[in-house]
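With one protein chain held back, the other chains of the complex are shown just where they sit.
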């Protein structure tokens, strides 16, 4: 279990320690974990980011808290004052992440082609397969049973978790993390139809991924047909996401789980796509668009803002009645129009 | 091919054999498989669970049938009488399941860390990787190319199919089956945003799974942020399911394919979630809730019952008209209100 003194944590964040209302500054206090204000125990550090949790601050058992300036005076324990306690908490959390593997080791059961080039301090797990022509930057980790296809290039400090498949010729930037059983660079879904038979269009493009990208598990990002599929930098992608061929995703986007993005869609910068959304092929989203959960996007979006589709959940008995009415909606609208006509003619005739 | 005498099957189920209307009791008859009343052949056993299949009973070619007491008199062949023929059928089906591997063997191409502890009779397939500190209970099977991360614990009689990834520190109970390419314990999707940059929140919780849990293929269950993601006992989870960080699922739930459950959602006991449903983050479902196919759950459910959302399929031409009206629905409702006002004023004026 990693542990750090409060002073070490403050230094890591570039913050200073302040006394709490019931405790002096204790720079040498050992901190061995993080917790919420409610759950943290002695020896742990907590945070107050959202004012609605303020009520838990006076009684917290945490040994220290990350707080905004306006909450510092309320803390019973040592505090670290910052404008963004949630970001500070995120930074600290990484310090306590257990190391999964011995670093800078090549497991004897890995299969590494003699034409692959591995940077300094690269770790390769058991059963991992690195094909010919692959280049992997320094400090990157390729975990057990992952496969890196011919001529693919990974930057430095990447982390490829177990059982990932990266196809040939894929280009991945620095500090990219790819979770297990995700597939990058498989063929896009492209076929021509000749009299009922599907003729495969070889997918000759590739996938290009920027820096500081996070990709969840069981996700897939397909290679392009002629051009490439492109993911910007600072993009976070959850699990069970499908990104089809020739999609382009701008910088800083967040894409939640179970979402599908069809071929050649373009997503601007800093878009937020909630879970189980689906974006049709060849659609463009401008920068700063938010798509809510389960929304189906079938036309371009040219103005930033929040967009939705679907209907709200209700008891099934209630839903059945309404959903049948939905099937009659055009008729209902015409009946309203008819009533309006009659009312108008009635008024005229009066 | 396994085969058993009718008497052995009766003993396995704790039932007695009864004569059919056209056949004496034949305890020594060999049974080598199962089939439906329509498809079963001689030497196979069938079942009648749902009365709507009763019409097939008189002409079945099965050598024996599992029936409810009220159907026993209708069976032409030897029958085993039970209140729940479908459950009896399920139990028998397991007897005929072919064994996939030689049990209690460690394949020489497996990579097992010397600090891992394997119980008696554990089977490990080729290419499987068992990291340091792992404990695996007796009789469990880890199939080819699966990876069990550092310090994870599996109970007895578990079956991990090929290419599964279980991350570090995961806790799995007894008799849990996990199908191929499923991922348990990958990082939850947690990030803080600092001026457009995503700062990863290390996911320091884990995943805890109870006993007798069945998990399909290409599913993922993410580890918790600070606390754990928890799956109860006797839970069945289908394929392509996403269960996000800090979700809690009670005992006895069934979750069908393509469903997504977002972060910190709580599902009570004995809930049934149909396919392609999506449950928003931080939502609670009480015990005994049924969610129908493709439903989007965006608020708490506090009463047991059946809940739905969405619209019904119809011919596209018809749908296009109705769906445009849906976009005008608030206006339509206002026009109805206006007509009502006019009608009321008309009545008054009359």
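The first chain written gets the first letter, and so on, giving A and B; residue counts start at 1 in each chain.
As a convention for this text, contacts are C-beta pairs under 8 Å (C-beta built on N, C-alpha and C of every residue); 3 or more make two chains touch, one makes a residue touch a chain.
On a predicted model such as this, the values are computed, not experimentally measured, just so you know.
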Practice task
Can you work out which residue in A:143, A:157, A:222 or A:330 touches the chain that's missing from view?
Solution key: A:222
Exercise for the section: Identify the residue among A:74, A:106 or A:186 that touches the chain left out of the display. Expected result: A:186
Fill in the blank from the handout: Absent-chain interface residues of subunit B come out as 33-36, 39, 84, 86-87, 89-91, 93-98, 100-101, 107, 109, 125-127, 143-145, 161-163, 177, 179-181, 212, 214, 216-218, 234, 236, 238-240, 252, 254, 256-258, 270, 275-276, 293-294, 310-317, 319-320, 323-324, 326-330, 332-333, 336, 339-340, 343, 346
Problem - subunit A residues that touch the omitted chain in the full complex - result: 109, 111, 127, 129, 131, 145, 147, 149-150, 163-165, 167-169, 181-183, 186-187, 189-194, 196-204, 218-220, 222, 225-227, 240, 242, 244, 258, 260, 262, 278, 280, 291-292, 295-299, 305-312, 314, 318, 321-322, 324-326, 328-329, 332, 335-336, 339, 342-343, 346
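Everything that follows uses one rule, which is that only the chains that are shown with their structure count from here on.
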Fill in the blank from the handout: Averaging C-alpha coordinates per chain, one finds the centres of subunit A and subunit B separated by a number of Å equal to 26
